[in-house]
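Here's the structure we're looking at; comments come further down.
Note that one protein chain is taken out, while the other chains of the complex remain in position.
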Amino acid sequence: MTLTNPDLPLNHQPGHIKHDGHNLTGFIIFLCSESIIFLAFFTGFALLKITAPEWLPEGVDGLETRMPLINTVILVSSSFVAYFAERYLHRENLWGFRAFWLLTMAMGSYFVYGQYVEWSELQFSISSGVFGGTFYLLTGFHGLHVITGILLMGLMLARSFKPNNYAKGDMGVTSVSLFWHFVDVIWIILYLLIYVWQRTT
Amino acid sequence: MTTTKYDPRILKTQHPVPGAPDNWKRFFTFNTDAKVIGIQYMGLALIFLLVGGLLAMVMRGELITPPADLVDPSVYNGLYTMHGTVMLFLFLFPVLNGFNNLLIPTMIGAPDMAFPKINAAAFWLVPVFAIVLLASFFVPGGPASSGWWSYPPVSIQNPLGHFINGQFLWILAVALSGVSSIMGAINFVTTIIRMRAPGMSYFRMPVFIWTAWAAQTLQLIGLPALTGGAIMLLFDLSFGTSFFRPEGGGDPVLYQHFFWFYSHPAVYVMVLPVFGIFSELITVYSRKPLFGYKFVALASFIITFLGLIVWVHHMFYSGTPQWMRNLFMVTTMLIAVPTGVKVFAWLGTLWGGKIRLSTPMLFVLGGLVNFIFGGITGVMLGTAPIDIHVGNTYFVVAHFHYIIFNTIGFGIFAGIYHWFPKFTGRMYYEGLGKVHFVLTFIGATLNWLPLHWAGLLGMPRRVASYDPEFAIWNVIASIGAFMLGVASIPFILNIVSSWARGPKAPANPWNAIGLEWLLPSPPPAENFEDDVPTVINEPYGYGLGKPLVEDQEFYVRRSMEA
Partner (left out) sequence: MTSTTPKPKKSLPLRLIIILITLVGLNLIVSIQIARWSLSWLPVAASTAAPYVDGLFSLEVGMGAFLFIGCVGFILWSVIINRADKYDESDGLPIEGNTKLEIIWTIIPFIIVMALAVYSIDINGKLDTLGPKNKYDVADEQSPQAVATLDELSEIGPIEVISRQWNWEFVYPNGVRSSELHLPINQRANFLLTSKDVIHSLYIPAFRLKQDIIPGSVISYSITPTREGRYRLRDAHFSGAYFSENQTHVIVQSEQNFESWLELTNSKPLVPGLSPGTVFYQKRLSKGNKGWATVPPAPPPMVNDPGNPEETHEA
């Protein structure tokens, strides 16, 4: 049984909290959990839509689908752009990463802008029955996630300017792009539910 | 024999806050040490047990006579709503998170939680939403009073029309509680998956870890659904939507699905860790290995899975179509199977043991007896024809208090007594503990057994006044409830005085097997630090003569030297 020399300084400072990174594990668990809220909203939407005696509020006869479709294409392609950004980071091409990352952010922002334009042109409000309520709830809650994603990407971008910060790859970037893909997949389901599935029997 | 490098000074080093363990001020700071957070959770939770208990005393005072004479019916409604909410969200979940914080890192040999800051933030959300919830007593119109279910349309009626009202604050508090629980759950699950001691494979984890993991998985899956429902409820209440409002085409029953999709699993979130506590304690105090350890461990996740697909048993009479009733009846009944596996395993563990009836073991056995009882009434509720008669009566209230207080409460008391020496470094007083047990057992039985008959005869729950034929059961129940109030006195006395000046606790007073018992009492800031033992055997090797870890004697000696 060997004891360390009492004259040496402690090899381990007490009270510190930095241990191995488990951030990615934690973040994936978080995303799985988060997806259930959307699942809840989606099932709620579907059930309300199937069973409501009157679905569309008076004076509204459906949603315009073209603008949202363009928006969808942009949001979905931004996922691929984010993927390229990550690839650049892995190849330690920081500028490539920054360029593609910024492009992703721009596409996300365009999506939010498009959403804003759509909202402001609608003739119904959040209190127009279940139709209005679910529409604004779903798109609004998703929009909040897009905005969060853009802000997180901004944070990662800013951190990339710290010297050597991303030298060994970065869990933050992986997490955020994971989040971005998640937000995209949610949007696809949402688009199918709200815009494509318009007719009720 | 291998030698391990170790620096004895580490065990004596300062905790993150100077002066610990004697510096009690650390419990009032944003501390990131899981053991401090654990005690913070438990202390705060026990205070809210008193708050919830006090509300219950007023309720039982009201119910001791048939008419609504002690308080106005509207006040009674607020009281039981807040009683249920305080007990669940401010007592039970926090106290279990206290156990998680104390036990998960020490039992798996991790220095701390995976995300210590998130952990501390999760704890500090508790007083925040506690204040939000309790503040609702003082807003115009009083607190939420639509029951802890908050079913619309009652919950969205908002009689005074104020924006800030009791119901609003209630939803806010529950949502914050959800955020806190999710932060906790991510932490616990990540810690269990990633930070186990070398050699601790899944089938070498103590059963408490299994149950905590299974329970926290339920939180991660269920809570978001409740949060979704709560968001929609809030919009209906305050922003004029009509998700659950029939006037706008909404459906009140939809909310019930959101609510119970979480709140049924929530009952297993609450009971699973107590199954863990039972497993840990029955082995120690019978001095036997856990009978069928693997079955018991796996049964936790079977319960998790089944727990997610039974929620409609709370809605048998809500206009649920017959096929759905039948389907959910079958799934509900299935839960008795994995639960039975656990119960029988505990019984098997008692068989041929060397049973020691110290306070923790008394609470375990009392809790186990009550659980079997409450589980059987649960199965009766699970059969739809019976539920259609006794649903929403005191039979249900008696069923769930038999589990939630008479089982889970008992398990929590047992756990507190059992691990008290480990985490405070002091021994509790056995005599006071036994007084506490006897009073609690008699009080709990008097309180909840008679109310089954009131329910069978048709006494509805949530009433401030009732028909005189139910009076006799309620008188007995109220006497039992007041006895429970008295029972809290020896408990508080015991905890406070033994923590202040109880005899110093050795590292392993119960001669128990488990990593946490290889640490000094109380454990140092980062548990084993870098000298994490390597686990070489299954837990609970009582009488098998196999060491739990490599170099066992070394760790034992080390824990005693500190």
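Letters A and B name the chains as they come in the text, with residue numbers starting at 1 for each one.
Throughout what follows, a residue touches a chain if its C-beta (ideal position, glycine included) is under 8 Å from a C-beta of that chain, and two chains touch if they have at least 3 such contacts.
Please read these numbers as outputs of a predicted model, since none were measured by experiment.
Peer 1: Have a look at B:Ile193, B:Ile309 or B:Leu350 and name the one touching the chain we're not showing.
Peer 2: Reading the full complex, the residue touching the unseen chain is B:Leu350.
Peer 1: Decide which residue listed in B:Phe99, B:Phe188, B:Phe373 or B:Phe528 touches the omitted chain of the complex.
Peer 2: Residue touching the chain left out of view: B:Phe373.
Peer 1: Kindly state which of the options B:Phe99, B:Phe115 or B:Tyr293 is in contact with the chain not pictured.
Peer 2: B:Tyr293
Peer 1: Looking at the full complex, which residue from B:Met329, B:Ala507 or B:Val535 touches the chain that isn't shown here?
Peer 2: B:Met329
Peer 1: Among B:Pro94, B:Pro111, B:Pro206 or B:Pro252, which residue is in contact with the omitted chain in the full complex?
Peer 2: B:Pro252
Peer 1: Which subunit B residues would touch the chain omitted from the figure, given the whole complex?
Peer 2: Residues of subunit B in contact with the hidden chain: 68, 71-75, 77-78, 140-143, 145-147, 151-154, 157, 159-160, 165-166, 246-253, 286-295, 317-319, 321-322, 325-326, 329-330, 333-334, 336-337, 340-341, 343-345, 347-348, 350-357, 365, 368-369, 372-373, 376-377, 379-380, 383-386, 388-389, 391-393, 453, 456-458, 460-467, 511, 541-545.
Peer 1: Which subunit A residues would touch the chain omitted from the figure, given the whole complex?
Peer 2: Here the touching residues of subunit A are 51-54, 129.
Everything that follows uses one rule, which is that only the chains that are shown with their structure count from here on.
Peer 1: For subunit A versus subunit B, what separation do you get between their C-alpha means, in angstrom?
Peer 2: The separation of the two C-alpha centroids amounts to 34 Å.
Peer 1: Could you list, by residue number, the parts of subunit B that touch subunit A in their complex?
Peer 2: 3-10, 13-16, 32, 111-112, 114-117, 182, 185-187, 189-191, 193-195, 220-225, 227-229, 231-232, 235, 239-243, 248-251, 254, 258, 261, 525-526, 529-530, 554
Peer 1: Mind pulling up the subunit A residues that touch subunit B in the complex?
Peer 2: Within the complex, subunit A touches subunit B at residues 1-4, 6, 10-12, 14-15, 17, 19-20, 22-23, 25-26, 29-30, 32-37, 39-41, 44, 47-48, 51-55, 126-127, 129-134, 137, 141.
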